[in-house]
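Right, I'll just put the structure down here and ask away after.
Every protein chain except one is present and positioned as in the full complex.
After this line comes subunit A, so read on.
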Amino acid sequence: QDIEGVGHKYHLELELEDDLDKDTTVNCTAEVLYHLGNKNTAPDVQVTLEGELKSTEEADHMFYTRIRSLEKELVAENIPDSHGHVAPELEPIHLLAWAASGYIIWQNSTENTQLQLAQITQVKQVKRSDEYLQFDYVVLLHDMVSQEIIPWEMTVLWHPRDGVQVTRDSRQPGHPSG
């Protein structure tokens, strides 16, 4: 939909599939408005879920408790590895990066971009005195249009009650052709 003077609006109908229970799907609709001209503004997104998402309370609590009780701060590299594998205990760290990079991709999207999370280069947990878990990531985003791999630093906070927050993010100069 071309809204003169404002931008382009897209109406989407999506089907969400539960990764842990492939038979469960939830429909949702979304409206995305890409603003004319100003490429520094993220598109407006409105989402309506038609149904409910399963509760993740138990898994969230287990992950939270496990990380809080670690003696040494968690450090990991190359998730997934070259063979596409993710160690089971690192899967939540991987999923957290997906959610957080989704925010970054949204903030940096136009009608002509297509960004995907390619890999987590590095993740370091940072212990905090408050109740939040903090992970400092360096992720690699793949830009389908230019085919470039873009390194991006992000600081992610998480708590079972509050969910994901990206408190700091910065695009890194790549080592594009070394």
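A few comments on the model shown:
Everything that follows uses one rule, which is that contacts are C-beta pairs under 8 Å (C-beta built on N, C-alpha and C of every residue); 3 or more make two chains touch, one makes a residue touch a chain; residues count from 1.
Heads up, the rule we're going with is that contacts and distances are computed from a predicted model.
Choosing from "BZIP domain-containing protein", "Golgin subfamily A member 7", "CBPA1 Carboxypeptidase" or "Septin", the protein name stored in UniProt for the chain missing from the display reads "CBPA1 Carboxypeptidase". Among A:29, A:56, A:116 or A:172, only A:116 touches the chain left out of the display.
Note that of A:55, A:82 or A:129, the residue touching the chain absent from this view is A:82.
Residue A:142 is the one among A:9, A:35, A:124 or A:142 that touches the chain not shown. Within the complete assembly, residues 78, 80-85, 111-112, 114, 116, 118-119, 140, 142, 144-149, 176-178 of subunit A touch the chain that is not shown.
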